[in-house]
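For this view, one protein chain was removed and the others were kept in their places.
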Amino acid sequence: MSTLSFHDVRVRYGSHTVLDDVSLEVADGQTVGLVGESGCGKSTLARAAVGLAPLTGGQILLDGRPVPNRGRRPVQMVFQDPYSSLDPRMTVGESLAEAMPERLGRTARQAEITRLLALVHLDAARAADLPVRLSGGQRQRVALARALAARPQVILADEITSALDVSVQGAVLNLIRDMRRDLGLSMLFISHNLAVVRYVADHVAVLHNGQIVEFGPTAQVLGAPRHDYTRHLLAAIPGAVPLKEQT
Amino acid sequence: MKIPTSGRWPRFALRRAARLLVSLWVLVTAAFLMIHLVPGDPVRAALGPTAPADLVLARKQELGLLEPLWRQYVTFLRHLLNGELGVSISSRLPVGETIAQRLPATAQLAVAAFLLAVAVAVPVGVVMAMLTRRGRGRRTELAFTGTNVVVGAIPDFLLGVGLVYLLAVQTHLFPVAGRDGLDSYVLPVLALAIGPAAVLSRIVRVEMLAVLETDYVRTARAKRLTSLRVHLVHALPNAVTASLTLGGLLLSSLVAGTVLVENVFAWPGLGSSIVSSIVAKDYPMVQGTVLVYGAGVLLVNTLVDVVLALLDPRSAIGES
Partner (left out) sequence: MRAARVLLRPVGFAGFGLLTLVLLAAAFGPVLWGGRAAAVDTGNLLAGPSAEHWIGTDNLGRDLFARVLVAARLSIVLAVAATAISLVLGILLGAAPMLLGRRLGRLVTSAVNVLVAFPGLLLVLFFAVVFGVGARGAALAVGVAGAPAFARLCHTLMAAVSERDYIAVARIAGVSRIRVLLRHVLPNVAEPLIVNATMAAGGVLLTFAGLSFLGLGVQSPSYDWGKLMQDGLNGIYVHPLAALAPGIAVVLAGLAFNLTGEAFAAVFGLGDLPGGARPLEEPREPVAATPAVPGTVLSVEGLRVTIPGPAGPIRAVRGVTFALSDGEAVGVVGESGSGKSLTALAVAGLIEPPVRVEAGHLVVAGEDLMAAGAHRRLGTSLAIVFQDPMTSFNPAHRVGPQLAEVSRFHQRMGRKAALARAVDRLRAVRIREPERRARQYPFEFSGGMRQRAMIGMGLMGDPRLIIADEPTTALDVTVQRQVLELLAEVRRDTGAALLLISHDVSVVTDVCDRVLVMYAGRVVEELPAKDLRTLARHPYTRALVAAVPDMDTDLSRPLAVIPGLPADPVHVPAGCAFAPRCPLADDHCRAVAPALVAGVACHKSTEVPV
């Protein structure tokens, strides 16, 4: 695994600045949580790293070299909506095979599919299923397996649990932690849910209006926030502070 | 309707005007290029293989076909701005004059059919939506869609022929052909309007059904308004907006539909003249008529967009 670093990344659509000189480092084997409200530019940052959003300025480097934005990217992304991220006409196995870097023989490919499905705790028989037969949580696991199939150096996870039911979310979060522990994955984990980020991330970056307002070890940022906006976010979590009108 | 927040409307007007201009330019250029796209020698084709060579040359000279292409284009544009559309090859009359003479008949037909189609389609579509909503009135639904599909599949000129047979030849209720008095309008307008009315009523029904399932109609029901008010005040404007978006093209195709219907009823409009000019290879005449038809269609489209923008403020800001 490797280090993904954003240097003064700027993304602009017309006159609207989405990302304003964002610098951030996802170090080797680390999971960095990226939190913020909708529209703050979280997803754009991830999309920029895989060439889906054009940079207006700055650089995104992988181990000091620019991330290629053509061909197979060494950085893979997993998206929010489990119902949109798998081609409804391809079986799970075909989706996984498509993402593999080299063409394998039939048996080798089957073995690799089985290995990948096992990594995300899915039965190998699932390889023959079309996505319609899978639940939201299972689809998200397949999406993770597909990202792993490309043998990426870094994984970007964009709100991967927010479309899932709470009883399923836990299983995916556990899986993310297992994967980091077992595979030593570097990961940028984007979420609006601070409790979820706290559970999976080593470091947290807080994004507000296209700028990173606070970055540091998770316990420190969420336990002793230094920036007003972080405090504001933490105070807004249900149950954190009693509602004003009830006191 | 009061015009909301300034800024949005000028921008909408500007964008829409730009689109109209570009479309007009495409139309004019296509009309200009038409004669040049004809394979072989268009004038020879028009005059026939027996025409003497110097006549062909003279006619070419007259049409300006011997000049370089760009100069022809410039001349064409200049003439167009002065309202000159050239001289017909076969009748030797100015094209503009012929068109001016025949346009009113066609326009009357198209406008009358347009109004009739909308006046029939909207109420029918709305009532059908109310009757057949959520699996209610399955028989009514089947009858409606069945009739609709069948009527929609009958081309307007065939309807014309059928109407002539039933209401003119058999019963002598209306004249068979020609434009003479109000009753001569009935059959051509009917022939032209029935098809679009069928398709439009179907669109209105589908849109109405979709709108009735939206959250904001649920909000209206949560206010415990009468069912009539929910349908007319809350659902209908949105359904009509959506139908117009889809139905706009349909209505502009109605303008072109006059061509066929006029030929059935020997209607002295543009439609009958364009066909004879195409057959006679009277290029200036065809050019002029295509321009007028095209401009008419673009006008209808622009009008539909403006009405949409008035009905639905979002369409004025969105990229339509």
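Letters A and B mark the chains in the order given here, with residues in each chain numbered from 1 onward.
Keep this in mind: a residue touches a chain if its C-beta (ideal position, glycine included) is under 8 Å from a C-beta of that chain, and two chains touch if they have at least 3 such contacts.
All figures in this text were calculated on a predicted structure; none of them were measured in a lab.
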Chains shown that the absent chain touches, full complex: A, B
Chain not shown: contacting residue from A:D81, A:E112 or A:D129: A:D81
Touching residue (missing chain; options B:I89, B:L209 or B:A309): B:L209
Sites on chain B contacted by the missing partner chain, in the whole complex: 4-5, 19, 22-23, 26-27, 30, 34, 37-39, 134-136, 138, 141, 145, 149-150, 152-155, 157-158, 161-162, 164-165, 169, 202, 205-206, 209, 214-226, 229, 233-234, 237-238, 241, 249, 252-253, 255-257, 259-260, 263-264, 274-275, 278-279, 283, 286, 290, 293-294, 297-298, 301, 311-314, 317
Sites on chain A contacted by the missing partner chain, in the whole complex: 37-38, 47, 50-52, 70-73, 75-77, 79-81, 84-90, 95, 98-99, 135, 143, 146, 150, 165-167, 169-171, 173-174, 177, 192, 194-196, 198-199, 222, 232-240, 242-246
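By definition in this document, only the chains that are shown with their structure count from here on.
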Chain A and chain B: spacing of chain centres that average the CA atoms, whole Å: 52
